[in-house]
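Just one protein chain is left out here, and the rest sit where they should.
By written order: A and B. Residues from 1 in each chain.
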Amino acid sequence: MRSAVSAILSAPAPESNMSHPDYRQTAHDHAALLIMVRHLGSKLNTRNFSRLYERISKQNSFRIKDSSGSVRTISARFIKSYPIENNEWGDFQTHRRVLGLICVGECTNTQEVSELSKIHESLRSKFSGTLYDSCCLFLGLQHDGTPYVTSAVEHSPKEKQQPVLSKDQENSSISSKTHSTQAESYISPCSDAEEPRSSGISDHDSFDETLTTTNLSNITGKVVSHPSRTLYYPSLDKCVTLETDLQDFVSSLFWVLESKRLVSIGNIDKEKQPFLCAPFERKDLIGMDLESRTHRKRCIGRWRKQVGDLSLQSGLIAEALEHYQAAADVLRPANDWLWLAGAFEGLCAASVTLLYPHLRRPAAIQRNGSLTGEGFNGRIRSNSSGAGVRSLPPDIDTHQHFLKNRLKFKHALGPDEVIEKYHEAVVHYSKYRNAGVIETEASIKAVHVLIEQRKYLSAAEFLQNVVFINLHLSDEEKIQRFTALSELYNQLGFKRKSSFFRRVSAMRCVAPMTTLQPNWTLCYQLLFESISGFKLSLDPGVLSHEHANGWPALQVQILQELTGTARRLGNVPLAIRHASLLVHLLLIQQQQAGAAAILSSQEQAEMAKQLEQLSQRSETPLHPGPLALENGTIIPPVSLTLLPKIVSFKLQPPGAVLAAQRLVPEDEINSGPFLFTPIQFGSFRKQPTRKTQVEMDFQWVEGDRCEVIMQVINPSAYELRVSNMQLLTEDVEFEPETTSVILPPTLDPKTTAPTPVTLSGIPRKPGLLKIVGYSMTVLGLKNHCKLKSAMPFMGSSFFSIHVVPALPRLSVQIASPNHNLITTSESQSVSAASSLQLYAGQSTECSLSLVNTSDASVESFDLELVHANRLSSNQVFSVSIDNLKAQLPWQPGTAVSVTVYVQGASDFLMPAMNDCLTNVHSADDSTSLPSLSGPPSIFSRLSSHTGVTGSPRNKAKRAESLVSVRSGASSVRSGGSSNLRATECHSNSHIAPRTVAALLKLQYSGGPGYAAGFCRSTSVALTVEILPSVIITKWDVLPAETPSHCYLVLDILNATQYEMELQYSSCKHIAIEAQDTCRIPVPVERCPLVKLAHVYTENDLNPEQQLEKIAKICCEHISSLVELKWSISGVSQTSCTSTADGTEYNSPRPIKGKASLSSLRIAPSMLDLLHIPPIQLEIELNQETWSAERAEFVCSVGDVLDVTVNLFNALSKFLGPLNLQIAVYQDLQNGTFHRRLDTRLLTIGSDRALVGKMDPNSSYKHNCGIIFFTPGNYKLDVVCSLQISTQHREAKFNMSYDPIHEQHIWKFVPSVEIIVSEP
Amino acid sequence: MAVCIGFIGKENSPLFLRCINQSQELQFHYIMHTCIDFVEEKIIQSNKSGSDVRELYLGLLYSSEEVKAYGFVTNTKIKIVIIIDSTNSLLRDNEIRAIFRKLHNAYTELVCNPFYTPGDPITSKSFGALVDELLASSS
């Protein structure tokens, strides 16, 4: 629209151009009478004034009967102030003239009245050029001007003061016909010119001529010096007649206007009209050819236009249109662009009043608040179309409207023509720099129309044009201008543009170059209004969702500006609010990819620093609640939930030791020592994501310290000091503890691992505790971070957890005498763990000391041993707590102790004993032969015994001693081999210590928690490593010298690393080197028959079972008799004792232990020696009973030695078949026996007997004789063997080849020694 | 000569902005931002009023003494704005159209990049390079 010619056509020096654009002017104002309402004096407070003003301006359209009797609609525009310069443009556009002046004041007495009247007068004179009429409006006085409150005494001075008025009072009655309503409230200006007019209303015919003649001069005369009128009202709410008065005032204005109009019309045809011109044109008159035709045309045209203005104002639209059109037609050829434009604008104005009559009112309403920014509320498109009065879309409606008009007003413009004309007008205006204001206003009027037409784009174009018009404006006016633009853009719905200009004007307020000192308050207000356009919300919650649509760069900018402004305002809390929002926003943006580019990390650090400084500046710590400004706007709180960023937020179950559990666990899984296993934690962890309202599956305990572990990340590239973090809770009294953490700067967001922070606190009451968030101080700001904002992904606004009533707590320590104290670890399920080392057979005791550290007393206590590995650790551990229970309840502080006995139980056999045993079986007793290094006496006996009681193989060829010898030899080999195997099986396994573990589970409760059915359980893990001490590698049973005893021969291995002292019977000791084996014979009483008689008598047993039973009995028998007491010294386990002088020395204490034989497995063949046989043998030699006490029996060569054997069955059950035999042999003392003695002796009678069966308690006698041929030492053995009874035979496995077999072999011990001497 | 090119997302969030000299960037941000108003209005108008101007090119959005802004909107409501220096109007309308077409192609290519999620700010280097090239060539 701008054209380059503008400079040429307009005068350079704009001294008198009106520099006060009225941005609120609308097309309708062209038709309005401009009335200024002024506030006089200080008595009337502004509130009342504005109330009054509202009331006045509400009534802006008046219906007045004109002289022709037809009703005209006159609209008035009320304004509070009006720059006189604008008045000067009154010739150009008459609606710019102030026609009426209403001064409003309040006064109680007459001198005040006079004072105010003076001011009024001065005002009047100021605008006298244009004023048609004015009036004063005084509150606080009676209608007749008497003081409202005081008595009538004070009338007199007033009367004197204003004689004119009093004089006028009586002849006002004449005009009372019209003004009867407000006769007394209003003093007529008693102009004689009015008289015919008022009368003329009654009779029309006389009207015209009266006017056309003399009256004109009168009227003009009156206009110059028209007297003022005064209205009195008692008070604001007592001025009922105000409206009617107003009506009257306006009508008086109208009449003057009307007369002027008529005059002007009259002038049109006259030769000479005054040359009307705009203020800046005046000086161009000099040197202008006033006679030229163009000038003449201009005169006419301009005059025509003014007539148009007047007619428009006086409500004659049709005429107005006509005149404007005419004017335009004249002016165009005269190239009088300015006035042509004026004419066009007039046309438009007139047409608009026709097209959009409704526009006026909403505009009027809009006007009130438009500049205060209150009107800055979203798009007003809807109510711009007449506040939705009309259902039809405007264009259609107005079109019909328009067609209707076309008939009445032929010059009226259609909607689009209006815009064209406006456009044209603006173009023409733009040619004159001094008409800038007019142009601006014209454009804005056009915009209003366009908004109505919903042609926002072209509206925007007009506005754009307005921006370019360069006016010489003061800074306030510039600000005003931008604000107005912003307002208009807002009405267009161009929010962003609007915000843009808001911001621009805001910046203007504080621009350095301005003459006025910066107005930060206004600046802040404008900025504040602009934020919506940048899609910026001050509520971080909203922001985090919707900021995405906004422009980060601009948002950051505006926030920075807001912060700065707030700081300049000295409103530190506000500045902090904005600054922290800025920091928050930056963090949000940082989360979007690329958005971080808005500010570099160090810039962000700057922001943070700035914020920190601010927060330090604020003398009072800023409370994190919402912040209210003076103008009532609330700034929502900003909590830096992203600083640091919360990754996870986990409630921690109390350590299993402190965990509360139900006394009667509903399901067994939950009970037991390992209630809270990591796996279950895992399940807890998952739940928050799933459930919306997260409830924990564990409880916290009142009075106990509870923890929440947060994983936090420092999103920023600067070090973050987060201080006094603490939990925010609800519903249950909770005593939070504050923690602080310093997070190092994050350089690479991808790689940084979250830092755990533990927030703890102590619940003070039982119940359902809600954890809603946490509070912390970061960058010097206190923040309340709600979970739902801090971690929206959680999907819940809080965690809730049950707090159970207080429970006592025990601290558990376990100590064992010779081991130092064992760690007490509360964290995991085991409160204490003890591990000790014992040698097999050693025994010790640990003391478990319990201290009630809580202030509740322990009322119930229970303890049970849970065996970790099923191996009979109950042999190892034993504990009794009966006496403890007796002591219950344990008051706070009491300490009790439980003793746990630990026994190094072991079977003292080679670990791999089984296979050793088997090979002992296979090789039979003879295995022991070579390895045995016992006293020779035993040796011989044993050998002989072997000879007889060989394995079936040997047995078969028992007669040939050769074979037997060979068998012996063979057995040596086998023995050796077995021995070998034995050694290897202990060499590879004897070291291995055995560990036994058990768990002492303690369950205790007390206090309110006990009542509520909760308890605590803690457990102590005990592990014992049992080192091998004594190991019995091999054993055997040998006959003793007396039938009542036998020897238990043991090969003992000292498996320790130390020399061992072994006591294997009351008086026998032996020292064994470490890792050394040695053989000890332990004399044992044979197992008396009574112990196992029943085994024999039971007949439903097969031989194997029988053997087992016997073995068992015998085993018990020996283990009861034999006890191997060992002791090792020089072991490192020592106890330190310090002497008086303080020097410490170690006193080695020997470790003592016992090895029991309970687990020996005894071969069947040993059994017969181990117990007293049921068949008792008795030998008589030459009729004298032989007894073991006897040393030897002497007889001489050639004599017959008579041998009698008596068998006696001691059982109450028959036995048989029995096989008795008597054998004589020579012991060569070298391990071999000589049995082939046929050449040396002769047996008379049979040396054997087979007894079918022996009845209980019966006896049997066998007799034979022996003759020795050669002297020497002989031995005599008597062996009675029990045959396998037939019914069992088939049951035996290896008997197929051998019909006969012994089940038991009983031998008379000791063998008889016979010395044969020469006769 | 084009001085600034910007991409604006469906919800009018900035996707990408590149201008010749960085010092003016913020200023261009403001211009772009206000351009959205015009774009939206233009779309509404052209859809509402039966006008069958159906091309994606929106023409001149805004002009001031310094700069002119031209607009382009894809069917998926992605707005592209080119700001040219109005002091020299070397660029004809069809040249501008050509640039827009190139930019649009570039964008559709970008969308096929698995590492670009539509709606996010554009960080792709190759894309940036392409825009720079266009800026350079048009000036």
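Points worth noting:
Note that contacts are C-beta pairs under 8 Å (C-beta built on N, C-alpha and C of every residue); 3 or more make two chains touch, one makes a residue touch a chain.
FYI, contacts and distances are computed from a predicted model.
Per its UniProt entry, the chain excluded from the display bears the name "Trafficking protein particle complex subunit 6B", taken from "Complex I intermediate-associated protein 30, mitochondrial", "Trafficking protein particle complex subunit 6B", "Pleckstrin homology domain-containing family J member 1" or "Autophagy-related protein 13". Put simply, the hidden chain is in touch with B once you look at the whole complex.
Checked against the full complex, the candidates B:L15, B:V73 or B:I122 give a single residue touching the omitted chain, namely B:V73. In the full complex, the hidden chain is touched by chain B at residues 10, 46-47, 54-56, 73-78, 104-105, 107-108, 111-112, 118.
Going forward, only the chains that are shown with their structure count from here on.
On the side of chain B, the complex with chain A involves touching residues 11-14, 25-26, 29-30, 32-34, 36-38, 41-42, 45, 62-65, 120-123.
Against chain B, in their complex, chain A makes its touches with residues 456-457, 460, 464, 467-468, 489, 492-497, 500, 534, 548-554, 557, 592-595, 597.
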